[in-house]
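My structure is below; once you've seen it, I'll send some questions.
Only a single protein chain was left out; the remaining protein chains are all shown in position.
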Amino acid sequence: MILVLKQGTTREKVDDICKWLSDSYGVQTSPIFGSGTTIIGLVGDTSAIELEAVEMHEAVERAMKVQEPYKRANRKFHPDDTLIKVGGVEIGGNKICIAAGPCSVESEDQIKMVADMVRDSGAALLRGGAFKPRTSPYAFQGLKAEGLMYMKRARESSGLPVVSEITNPAQLELFMEFVDMIQVGTRNMQNFELLKELGRVRKPILLKRGFANTIDELLMSAEYIMSGGNQDVILCERGIRTFETSTRNTLDISAVPVLKSRTHLPVFVDPSHAGGIAWLVEPLAKAAIVAGADGLIIEVHNDPKHALSDGQQSLTPEDFKSLVGRLRPVAEAIGRSI
Amino acid sequence: MILVLKQGTTREKVDDICKWLSDSYGVQTSPIFGSGTTIIGLVGDTSAIELEAVEMHEAVERAMKVQEPYKRANRKFHPDDTLIKVGGVEIGGNKICIAAGPCSVESEDQIKMVADMVRDSGAALLRGGAFKPRTSPYAFQGLKAEGLMYMKRARESSGLPVVSEITNPAQLELFMEFVDMIQVGTRNMQNFELLKELGRVRKPILLKRGFANTIDELLMSAEYIMSGGNQDVILCERGIRTFETSTRNTLDISAVPVLKSRTHLPVFVDPSHAGGIAWLVEPLAKAAIVAGADGLIIEVHNDPKHALSDGQQSLTPEDFKSLVGRLRPVAEAIGRSI
Amino acid sequence: MILVLKQGTTREKVDDICKWLSDSYGVQTSPIFGSGTTIIGLVGDTSAIELEAVEMHEAVERAMKVQEPYKRANRKFHPDDTLIKVGGVEIGGNKICIAAGPCSVESEDQIKMVADMVRDSGAALLRGGAFKPRTSPYAFQGLKAEGLMYMKRARESSGLPVVSEITNPAQLELFMEFVDMIQVGTRNMQNFELLKELGRVRKPILLKRGFANTIDELLMSAEYIMSGGNQDVILCERGIRTFETSTRNTLDISAVPVLKSRTHLPVFVDPSHAGGIAWLVEPLAKAAIVAGADGLIIEVHNDPKHALSDGQQSLTPEDFKSLVGRLRPVAEAIGRSI
Partner (left out) sequence: MILVLKQGTTREKVDDICKWLSDSYGVQTSPIFGSGTTIIGLVGDTSAIELEAVEMHEAVERAMKVQEPYKRANRKFHPDDTLIKVGGVEIGGNKICIAAGPCSVESEDQIKMVADMVRDSGAALLRGGAFKPRTSPYAFQGLKAEGLMYMKRARESSGLPVVSEITNPAQLELFMEFVDMIQVGTRNMQNFELLKELGRVRKPILLKRGFANTIDELLMSAEYIMSGGNQDVILCERGIRTFETSTRNTLDISAVPVLKSRTHLPVFVDPSHAGGIAWLVEPLAKAAIVAGADGLIIEVHNDPKHALSDGQQSLTPEDFKSLVGRLRPVAEAIGRSI
């Protein structure tokens, strides 16, 4: 940690601050006296020092951390890629994993049918929403527990492990029983109460980036889960909110290589929510693959026109099949497979 | 609702769409044939029609709603200002209400002392955090239930009604017993599960705007609570996330008059979190008042340098006293009082 | 164009507005009377009607255009891809074009050497800055006319057509003589005086997106040049400003397919400025290719450590060579070549 002191701070004052820092936090201090500005470097364990607390000091202009605040998620301390098993599917290796399925589970028949079709086209996981976080209280809120049960049955009939979104810590027992991976949606990335609960279980977590959260905040949310004991976290870039309104969100494609450099955790991309429209799924999925994504999560609906939610961004099973056919050579061009 | 059709859509196709719309949704349709573009106006109850569902139609280029999706929060249907009682304090009238207190409750003595001091300086409510949503799992997370209990005791000793932030539906019973107003923090504005629970109780809610949510999304979140039955919602602007990094957030001062025009609910402003630094509280608080805010929520700590959280943006009780002294003439200049 | 009227507008008032619109603008009007809201559809040539002018009417709540305001750049009126010749190089066809070279031209020897090396590695154009728009007045501002002259000599020695950035209409004569394509930088995308001048010449323009401009504003800036008579405009996505600070800018990869759908003009991507750091060039360049870009513009410097500007994001000629080797199979995977 580095402190930049205010102009005109006397040597005596600098000594006082150094003493205060070493007494309060047990760190060593190295002041550097410049012509106009004095800075103090702090050596030792500074993880417990909050920037704000130090910046409160009357002589401190600014404090800066030079080390990342995340440890368990940090590639520096875990240089090798983490592989995570979801059902029998391994994520984070050479093979790119595709999770596909409808935004909302609508019936047992529907989810079973979609499951079989996406499996035959190359999907390794089945996605489907049962508890739906909707902006309007008047919109369809999902089939809830019933939807999860249908997901489980679709897993049995299709053989695909399933992933679904949790929206309340109170649902955790249900999710432990019915799904293979628990998704944390974009609006809950900083629902820390939920993250703490997920840190206590043994089940892989698909953690989606908040639409207005930085890459480092995403890593801190992963850290919440991992510091609780659950190391199986998969991160997912799904578009951020910007001034551009031509697309529902702006896919932050750079987040993929940046995340891969900062963390050992696998990284997914959701091209369906990022673009918000079906015909954008293909270019964004291809971009995600060559940028280094370990997986994709794609909305596929048997009848998008009559979908109860997000039909606009869903592919038909036929579209999905031909999409995967065009994604394979792209993956192969960078030495990976689907 | 208006549908813009794709170029080259035939008259026959337009008839088909009109039939489909009236059959599916029971609305009347009025097509307008332009030179290049045809549009269809929909008349009747369109609240159940989702834009996405209609935009899925192969001939529809774009669909637009012309009415606001919020009803109970909408000033059009409730032209008069809503007044809300919190303890014995009336909010939303001519008198501007100030809630003051520490970011985190740290001890019973501390919160009692701060309560007395801010009451004597003109605060009408006591704020204090017991359950703290922190970005890092390694940071102080609040005194939790114990903190709420201290808040209640400070209410008894000071006479000030109290407000504190909830972070999990499971805490609701505690909050019903210990506080006079329940705060929903910026990271939970779209925690719809929490909002639904808060719609079922009879206790005023202070709903803070998500740092990356639009004004209309804030109103939709109020609608979640109100559609559940709880009409006592106070909105709070607290700064949004932008590209500017000189301040912690960018206070969206225009949100105050825009909200006052769209809704009958009272509007607060939090100048402490918006600026993120103590010396910005004064100019932002003054701006909030003249822009039309019904209340302010300000961080005051007995010893900001040693605060366990957000000390940097806290005022001392002495600072707060002199601040209120300078806010009074500003309120009077626009015909209000504090 | 559609007008949404204020609640409670009488039939008589609606008739007045319709008369005013047809008298003032020669358009036909079709009112649709809903239960709460009345809308008026306008048919005819509405391109001269400004939204603001119409919204001034006391009975109008909102006005919306349903047609894009750009005509010459609009794919609807020019369905086929436009091919543009720069020197002997054709842009916009199956072959992806790479422009490479240093941020700033530093000497004749340097630019000639880099030109030969990038040509041998697969670049089709040479880029190099002579007039540099720098945030600080104390930073290196480029070699100016001398730099352009060196560019011309590097064209002669290497055979590569050259592109360089113009920053002032007064430089136009120089650029007409020395370069094959004139670049408009991100800070000048809405320098309309400059755009008007460029509309009068016969020279291809590389128009970079403003870092805070929407896709539609980029198309309107292209329209400025094209409405002046110069149809040879190449658009370039180079990253936008968002709240994320891990990368210099956020590459808006979706802008590539969105632009390709809205306009017939070729689209380039600049992965060097988008990421702002050399190791991000590769994943972003690959993403650009599979998202549909017609070209890339990449910074290559013989000695990045000692570059006078933007060294951090520059590749060495060796890095560039091996990069192109890895881009080729990616282009081939989608049926294109480099």
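Lettered A, B and C in written order, each chain numbered from 1.
By definition in this document, a residue touches a chain if its C-beta (ideal position, glycine included) is under 8 Å from a C-beta of that chain, and two chains touch if they have at least 3 such contacts.
The structure displayed is predicted, hence computed values, not measured ones.
Residue C:E50 is the one among C:D15, C:E50, C:D109 or C:E318 that touches the chain not shown. If you put the hidden chain back, the residue from A:M64, A:L83, A:A145 or A:M176 that touches it is A:M64. Interface note: of C:P69, C:G159 or C:G325, the residue touching the hidden chain in the full complex is C:P69.
Residue-level contact of subunit A with the missing chain is found at 2, 4, 7, 30, 32-37, 39, 41, 43-45, 62, 64, 66-67, 76, 212, 241-243, 245.
Within the complete assembly, residues 212, 214-216, 240, 242-247, 250-258, 261, 274-275, 279-280, 283-284, 286-292, 326, 329-330, 332-334 of subunit B touch the chain that is not shown. What subunit C contributes to its contact with the hidden chain is residues 47-48, 50, 52-53, 55-57, 69, 133-139, 167-170, 187-188, 190-193, 196, 210-212, 217, 220, 223-224, 227-228, 241, 304-307, 309-313.
Rule of thumb we're sticking to: only the chains that are shown with their structure count from here on.
Chain centre most remote from that of subunit C: B (centre = mean of CA atoms).
Distance between chain centres (mean CA atoms), subunit A to subunit C: 31 Å. Counting only residues that touch two or more partner chains, subunit A has 212.
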